[in-house]
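I am attaching a structure below and will ask some questions about it afterwards.
Removed: one protein chain of the complex. Kept in place: all other protein chains.
Note that the chains take the letters A, B and C in the order they are written out, and that residue 1 is the start of every chain.
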Amino acid sequence: MSDALSPQFKPAAKSVAPHKLLGPKGKLLGTAKAPMTDAQALEALRLMMLGRAFDTKCFSLQRQGKIGTFAPLHGQEASIVGSAMALNPESDWVVPQYRETPALLRQGYPLEQIILYRQGHPHGGFVPDGIKVLQFQISLAAQIPHAVGLAWGMQLQQQDGVSVAYFGDGSSSEGDFHESCNLAGVLKAPVIFLLQNNQWAISTPREIQSAASDLAARAPGYGFPGISVDGNDLFAVYQATAEAVTRARAGKGPTLIECHTYRMWAHTTADDPSRYVDEKEEKRWGTRDPIDRVQRYLADSGNWSDDKAKAWEAEIADEIQSAFDNAAKVPPAGPEALYEHVFETPTSTLNRQRAAHLQEQ
Amino acid sequence: MSDALSPQFKPAAKSVAPHKLLGPKGKLLGTAKAPMTDAQALEALRLMMLGRAFDTKCFSLQRQGKIGTFAPLHGQEASIVGSAMALNPESDWVVPQYRETPALLRQGYPLEQIILYRQGHPHGGFVPDGIKVLQFQISLAAQIPHAVGLAWGMQLQQQDGVSVAYFGDGSSSEGDFHESCNLAGVLKAPVIFLLQNNQWAISTPREIQSAASDLAARAPGYGFPGISVDGNDLFAVYQATAEAVTRARAGKGPTLIECHTYRMWAHTTADDPSRYVDEKEEKRWGTRDPIDRVQRYLADSGNWSDDKAKAWEAEIADEIQSAFDNAAKVPPAGPEALYEHVFETPTSTLNRQRAAHLQEQ
Amino acid sequence: MTTLTMVEAIRETLRAEMLRDERVILMGEDVGHLGGVFRATDGLRQQFGAQRVFDTPLAESVIAGSAVGLAISGLIPVFEMQFLGFSQNAFHQICQQIARTRFRTRGSHTCPITIRAPFGGNVRTPELHSDSMEPQYAQGTGLKVVMPSTAYDAKGLLASAIRDPDPVLFLEPLRGYRLVSDDVPDDDYTIEFGKLRVMREGDDITIVTWSASVPVVEQAVEQLVAEGINPHVVDLRTIVPLDEAGLVAAVEKTGRCVVVHESPAAAGFGAEVITLLQEQAFYSLQAPLKRVTAPDAPYPPPGIEGHYIPSSELVVRAVRETLID
Partner (left out) sequence: MTTLTMVEAIRETLRAEMLRDERVILMGEDVGHLGGVFRATDGLRQQFGAQRVFDTPLAESVIAGSAVGLAISGLIPVFEMQFLGFSQNAFHQICQQIARTRFRTRGSHTCPITIRAPFGGNVRTPELHSDSMEPQYAQGTGLKVVMPSTAYDAKGLLASAIRDPDPVLFLEPLRGYRLVSDDVPDDDYTIEFGKLRVMREGDDITIVTWSASVPVVEQAVEQLVAEGINPHVVDLRTIVPLDEAGLVAAVEKTGRCVVVHESPAAAGFGAEVITLLQEQAFYSLQAPLKRVTAPDAPYPPPGIEGHYIPSSELVVRAVRETLID
């Protein structure tokens, strides 16, 4: 027999080290330089704090039965906001899964809309004209083809926007992830695949989601680069995304960014993670808090302090409250909303069903 | 700004060289040793010649309206037979797409069944007891999950069989390919993904099917090895498959094998490749004929000659003829066949429909 | 005899079937360690091991598709689609592969597979979790579609499903998981597919329903009886196979009929029931057969789902109208 044939493509024995710029104590690592100004870091911090405060408030409202099941973002703030900060809301699209509230806010999407959505109000699905976001997606990975289509459409229309598809480690096992990456590679479409690897898909841990050492390792199989970053490091996420955006705008095609982060709270308000989460691991990730490290970083340059923290917390609470107030002004929807927006013009069947249902005539 | 972050996973600039053992002139290359005995090579040659003769005959019968549309294997004989030869038909499963007739034959599947299938006879779908093949698959990539399930089932039942899923370059773009590879990686299931890259998916060339430099490059993204081989080289395909089988049986999990080959004939009898195929490229591939090179190799050791070629051709023609004769003995199916095998026991609805249809009572 | 909720009955039946036949394996997203997002498989992995109660990656198509191979290898896969809505990601594997393997191979390969999936509304879930998609699967020729409404039926029908030589889509009404509870014999029993359950004898009008709409109809019946109307009520239990003879008998008895289901009207299973009845019981019909269904619109957000789902008031109204007609 011949000598064994060596597979030209071998699985890695272990994961690569994710890129990091900002250490857990808020210090730049090694020779790293900050990829954003302090003003930008403050803008990002505000969004991260707002996102966390909002989901914290919603969690307690959910417990009181005032809003429906939702998926909180705790722990993933840097991954969400760092990536969104690299976009130009005028030209670029955010295509979320369901945890990305602050990315939508940065695009200009109103917080009261998200409240209405979580309250189960049909108007919660509305996207104001000119705001470049798609609605939250419940069918996992189904949004990824949409992001490719947006990027493709902008490419065809010679616009220089990019789109960012957010999705989880679990969603990356879906066929739609694969088909999307492959088509985007062929098109060299200006799309960024932003994989938030928060280590869990409900109760399913990352290790049994895939045998790949890194999910970013899939990119070469589609002909574009994959990068692994510390998802709790605002700077690393921002810089990786900014570079991907630059490549995409230059017509160089997609990038897959794997953000290593951790889902610090329950999967959703309906989940009981105590049944499966390893407390030690959770604690370990707790020491890598994405917000804390930006605050420490900014404190070092005199841009953050306890007083400022208190002031911001109060402002954020007000902002959230006024969004709830605005949402409360929207009248509740009645049964006629069932028949609206099925088609631009209702069919005669829908009109008949509506008349019978509402006893109109 | 920091220095640019380097993506840890970069797409290759060009394809790797596929492994080759046997050159186009039938000489072993470099220090290569033959991975099979001459007796095995003769068995393989017979299957390759039979496969080609059968599809050639069917092509002309199709032109006469005697059988339906089918997909011929011309050019892919080494890829199909080399891989099948590495299996033990007693324990291992062949899960075909639709071009793999000789792989089925080696497993013991009767040729007359394939004739019935191509004639559109329902009995053409039948798989005799104990023959470890699945039926041809028309929905592209849909068979790949089935092969994973078979491998998983054998693993759970502590049997030492493996399964081989055959599929094309086009099919590798389907979501089912991805989901299957990913699950198989997690399970370390004894399955081999045998990708026949014949450069075309109907009229769609490999380059626009995917931007990946190599389709085998996808394997590390699932945690297992990928290997690229000359698919017109019986020995290279055989050895790569045999090594993958050994790994799989040892519990070391799946392998993705990309066989570089070429579809020398039309996609199917319904296709007109003159509309899209580049004649020069086709000619170039014609000089790499998989059957010719095995014949030359065997001629060197005195195991092949023009006389033998003539004798085999006659034997093969007889074998095919007698399969047609056997198929002709199967009585045509009538309308009652519509109602059989929908369920083990027909529902009362089916019985009513059948009685009304056939005016039974 | 024990009083069980529907989800308890399902869990205990899965346990019993796994004890009874070691070829039975469970698989799906979060079915193992967590015991399922509704705890339908709680404790089973501890009892039977991770090999027989397997947490899959998040990929519905290969969950369904690998079941075909598992079945042909000799096992009896029972897989969960976490919600019926997401089974559409596996639609081609369910309707074209699982459902047709027997037909395609003339009986040589078979798929004794059970697909479990919760569905149904009024529990304030996010989008796509609530949709009633039974008619789309009823058209998946080769697939049986089973829709229990009580804990008793859930046990007997699930046991039949797992032992059935053909693939069965077993649909579990989410709203009933903990709300519905009734007496369930401890001993093994099965319920034959294609036999409807007479919920109530009556002679004024026949109401036909199934699954999640059964409690709605029960509520309507209370009101109707209070008004002096005496309805005959049947629960189909399985829509494929369908109890045609039972249906015809139930409607011939009263000459009037209202069909109630939670999916939209257009080409829903109510249309099939009505079509069969008018084909087979035409001359005994005294009024048009009526449907009470969701409108031909997508399942809406929780804020208005109460209007989408047929209410007992609408059932009562339809009955009254049919009695006047």
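Assume contacts are C-beta pairs under 8 Å (C-beta built on N, C-alpha and C of every residue); 3 or more make two chains touch, one makes a residue touch a chain.
None of these values were measured; they are calculated from a predicted model.
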item	value
Hidden partner chain, touching residue among A:Leu183, A:Cys259 or A:Ile316	A:Leu183
Identified contact with the non-displayed chain, of B:Gly124, B:Gly253 or B:Pro290	B:Gly124
From A:Lys20, A:Arg52, A:His123 or A:Arg354, residue that would touch the chain that is not displayed	A:His123
Full-complex contact with the absent chain, from C:Gln136, C:Ser160, C:Thr254 or C:Ser312	C:Gln136
Missing-partner contacts on chain B, residue numbers	68-70, 98, 117, 119-122, 124-125, 138-140, 170-171, 173-176, 201-204, 208-210, 270-271, 275-276, 332-335, 337-339, 342, 347, 349-350, 353-354, 357
Where the unshown chain meets chain C, residue by residue	85-86, 88-89, 91-92, 95-96, 99-100, 103-104, 127-128, 133, 135-136, 138-139, 141-142, 240, 242, 263-272, 274-275, 278-280, 282, 285, 287-291, 296-298, 300, 325
Absent-chain interface as seen on chain A, which is shown	95, 122-123, 125-129, 134-135, 139, 142, 144-154, 156-157, 163, 175-176, 179-180, 182-183, 186, 340-344, 347-349, 352
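Convention: only the chains that are shown with their structure count from here on.
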item	value
Identity of the chain that, by mean CA position, is farthest from chain A	B
Cα-centroid distance, chain A relative to chain C, in whole angstrom	36
For chain A, residues that touch 2 or more chains besides their own	173-176, 208-210
Set of chain C residues in contact with two or more other chains	57, 59, 61
